[in-house]
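The structure under discussion appears below in the form of structure tokens.
Here the complex is missing a single protein chain, while all its other protein chains stay put.
== chain A ==
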Amino acid sequence: MKPFTLNDNEAKITTGFKPPEGYFEALESKLSAQLPTNVPRVIAFYQRKTTWLYAAAAVVILFVSIPIYQNVYHSSTEVDALVLEDYIATHADISAEDLATVLEKEDLEKIKLELNLGEEAIEDVLLNNNDLEQYILD
């Protein structure tokens, strides 16, 4: 028996597959019905506005949160040095002697240095204050 070969001299073997009758005609209409139509995509108005809405909301939140943040985190219980100084100078019934007893020697030296009045200033005070003469005599 002649061995089986697939060379070009031999008659070609076909697949034997066949589609149902009228299959391709039906496929055409079936596919046409399945294809997406070319309707332009509609983007809802509110969707386009979302970015702006988010931005506006962010700004509002920022404006509201800054004062809250400042109130919450910056309301320190420590009294401002300037306010304290002002209070002592104007309201408190504290004399220079009282302060001198409370303050340390170093603090007093510091105050002396900070004041550091010139000779001219002392002279002016003495000239303009008549009561001083009385004090000296006393």
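Keep this in mind: a residue touches a chain if its C-beta (ideal position, glycine included) is under 8 Å from a C-beta of that chain, and two chains touch if they have at least 3 such contacts; residues count from 1.
Rule of thumb we're sticking to: contacts and distances are computed from a predicted model.
Colleague: When you check the chain that is not on display against UniProt, which of "M42 family peptidase", "Autoinducer 2 import system permease protein LsrC", "Substrate-binding domain-containing protein" or "Sigma-70 family RNA polymerase sigma factor" does it turn out to be?
Modeller: UniProt lists the chain that is not shown as "Sigma-70 family RNA polymerase sigma factor".
Colleague: In the complete assembly, which of A:Thr14, A:Asn71 or A:Gln134 touches the absent chain?
Modeller: A:Thr14
Colleague: Residue-wise, where is chain A in contact with the chain that is not depicted?
Modeller: With respect to the unshown chain, the touching residues of chain A are 3-6, 12-20, 23-24, 27-28, 30-32, 34-36, 38.
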